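Missing here is one protein chain; the remaining ones are kept as they sit in the complex.
The letters A and B name the chains in turn, as written, and every chain counts its residues from 1.
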Amino acid sequence: MSTIPIDHRTSALSEILSRNQAELVADWVQEMSGAIRRSDLMKDTELRAQCVQFLGLMKQALDAGGTNFNSGAWDEVREMLGTISRTRAEQGFTPAETAMFVFSVKRPLFSQLRQACKNDAAALAAETWAATELLDSMGLYTTEIYQKSREAIIKRQQEELLELSTPVVKLWDGILALPIIGTLDSARTQVVMESLLQAIVQTNSRVAIIDITGVPTVDTVVAQHLLKTITAARLMGADCIISGVRPQIAQTIVHLGINLQDVTTKATLAAAFKIALERVGINLAHEAVKPEHLKS
Amino acid sequence: MTVVATENVAVIAEPDVVAVRRRVREAAIQLGFSLVDQTKVVTAASELARNTIIYGGGGSMLMERLNGPRTGLRLTFKDDGPGISDIDMALRDGFTTGSGLGLGLGGAKRLCSEFDIVSQPGAGTKVTITRWK
Partner (left out) sequence: MEKIPILKMGEFLLVTIQVDMHDQLAMTLQDDLTQMISQTEARGVLIDISSLEIVDSFIGRMLANIAAMSRVLDAQTVVVGMQPAVAITLVELGLSLPGVRTALNVDAGMELLRSSVNGYKGIYDGRSH
């Protein structure tokens, strides 16, 4: 940190922001043209509007609260930059492209300053320094917000993926099927439980068939996760049947001494479905029905 | 870790358990927790608040809202009661020195992302739980 007192004069800067706004915006947009412009993602008019709004807010903040970017006077500017960063993150801009929105105003701004302070070197130095400090803070700020937005987007996508991989299917009035595909770890179990229980409430189902054909290994840990799910469903008043129990799994369960308590387990979904129908009080009668094309 | 807000709640008598549940619920909602996570942290707080009253002779809960880089809720339950001599035992399910199902510590621990307990006989008990969003 230098010990030379830094002169934070910003009067010329402030005036340029209002008096030369049109010219500034034109030059600024010009600077942004090319690689970082991304006209595929944002229309020209929209970009210009953002530039105008930004310069306006920046002037307001300068006049009100000096050059401390973190002060209250700059709240609106930070808010606007935050919104810009977030939307750019969602639209698919890169972090560099997002930060360049701010940085590309430097050259036009400095050339304006050179004009305004052409007879006062000290003033030029002070104003340029103030402008640089501010713009650097703002550029870094957009990057920070951009990062946070990307993280939020990724998290949301992960959650959606997790949900998609555990579909709950209604087989009949009051009967649900939950085919589990892949390993069942504790994170997945939480998602499975939530999906299943929500579905139970929404469809008023009292039997849920959990099919584990797609679960590669069933050891004590997986069995515990399954039991958790079944217990939760029971607490709500729904019964569970496990289907898709392959012979090897049956062997493993016995071998490991896993206690599935009084949970009914079946080898196939069809067999489980039959039991489920009985449990909700439906009896399928075997009746000979004439096929449609033979009916007179 | 940035602590964004703190709140101190007295946990002295039995009706305070309901107050604790309410405050923790409000904070969890404001922090944007999912319904399941809200329920988990409120239930854990309920268990620990009750412990503070019944076994600790009354104490307090410090609630801290955390925001950066992760969002979360941190609750610290303190009392100047008799303390726990064997913490490992206490964390095991079903352990009890009083009547009923036990201290509920093991259960509360499972409901939280982070769990810390400091307790010594004659030196009170301090339980800190954190639930990340």
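The rule is short, and it goes like this: a contact is a pair of C-beta atoms (placed from the backbone, for glycine too) under 8 Å apart; a residue touches a chain by one contact, two chains touch by 3 or more.
This one's a predicted model, so the numbers in the text were calculated from it and none came from an experiment.
Summary of contacts with the chain left out: across A:106, A:188 or A:279, the touching residue is A:279. Set against the missing chain, the residues B:42, B:73, B:90 or B:129 yield one that touches it, B:42. When the missing chain is restored to the complex, the residue among A:48, A:148, A:188 or A:206 that touches it is A:206. Per the touch definition above, the residue from A:122, A:140, A:236 or A:256 contacting the chain not shown is A:236. In the complete complex, the residue from B:56, B:81, B:104 or B:124 that touches the missing chain is B:104. Within the complete assembly, residues 190, 193-194, 197-198, 200-201, 204-206, 228, 231-239, 261-262, 278-281 of chain A touch the chain that is not shown.
One chain of the complex is left out; on chain B, the residues touching it are 14-15, 17-18, 21-22, 25, 35-36, 38-40, 42-43, 46-47, 50, 93, 100-101, 104, 106-108, 110-111.
Following the convention adopted for this analysis, only the chains that are shown with their structure count from here on.
Look at where the CA atoms of chain A average out and do the same for chain B: the two points lie 30 Å apart.
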